[in-house]
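One chain of protein is taken out of this complex; the other chains stay put.
Up next is chain A:
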Amino acid sequence: MVGSCMTFSDLEILAALSIRSLPWGGGNLMFPTLKYVYLLHTPSSPPPPAPPITITMSDPTPIKTLIKQGAEAHLYRTTFLTPSHPALLKHRPSKAYRHPILDARLTKHRCLSEARLLVRMRRELDRSRIISVGERGGGGVTVPAVYFVDEARGEIYMEWITGQTLREVLDQALLHTTPLTSSPPACPSTQQDLLYLMTRIGSAIAAMHAVHVIHGDLTTSNIMIRAPPPGAPGDGELVLIDFGLGAVSASDEDMAVDLYVLERAFISTHPRAEEMFKEVLVGYEKGMGKKGAQVMRRLAEVRFRGRKRSMLG
């Protein structure tokens, strides 16, 4: 309701809200980086002439629906500020298995680090203007906008992404196609679409590395594909998520390890997708420009170390 006819700037809305009026009580609205808090942002079409709007806190107790128990967090679908604005709540519950001191330290660190990296990615990707990845066009790469962070409670409210994880896309696609190595392909158009998606994923990772963000946990569950606009199937915007283990670094080694982690996530969950990962690397190398070959060489080293590792029973 509010989203499409915004006339206030994000900043004004935030300034108008006192922290206390938020339904969650305390917490940080990411004030140090206020301009990167993307509230109710309006991506496409110019706003129609706006009727005057009033923002009321009509969402005192937002409904939370658990959608997933992720690798470390509980994910809820909820709303932010108004009942009509969907949001994702990522809560890192305390882990009963680990020592409370260690637990508090890790939860806080991951939460803050994730929020910081999301904001950094948002800013830097915006600056580098990657609006599309891959030759054939298609959406670019982005990360969810951060709305609200409460690191003491281990909570981040962020933009709700309508779409699927790469994991889900691959599961469906591989159910319907024969192994990629076998020829002739059962369903060439689907396979080509899939391969193209892989190249785009490579470019998306390159875009992330180009702004010196290391993901730390690249898996097919941590890459989302936004539901594409009608008429452009398969080419929806790529959304990188789950930056809790991320870091800022420009080292080849860190980048190579990122790729290595993804490679194994690919092979171990989608054994038939081994071939497809090559396309990811093609897209990556191209996207990285000069540094691409360097990281590839490093990746070969990291792989070799991996094979060598299994030395003692």
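The definition used in the following text is that a contact is a pair of C-beta atoms (placed from the backbone, for glycine too) under 8 Å apart; a residue touches a chain by one contact, two chains touch by 3 or more; residues count from 1.
What we mean here is this: contacts and distances are computed from a predicted model.
Hidden chain, UniProt protein name from the list "N(6)-L-threonylcarbamoyladenine synthase", "Queuine tRNA-ribosyltransferase accessory subunit 2", "Large ribosomal subunit protein bL32m" or "Cysteine-rich DPF motif domain-containing protein 1": "N(6)-L-threonylcarbamoyladenine synthase".
Touch with the chain that is not drawn comes from one residue among A:V141, A:M224 or A:V257, which is A:V257.
Of the candidate positions A:T82, A:Q164 or A:T269, contact with the hidden chain is made by A:T269.
Panel shows chain A; residues 69-72, 95-99, 101-102, 105-106, 167, 216-219, 221, 245, 257, 261, 264-265, 267-269, 271, 305-313 of it touch the chain omitted from the view.
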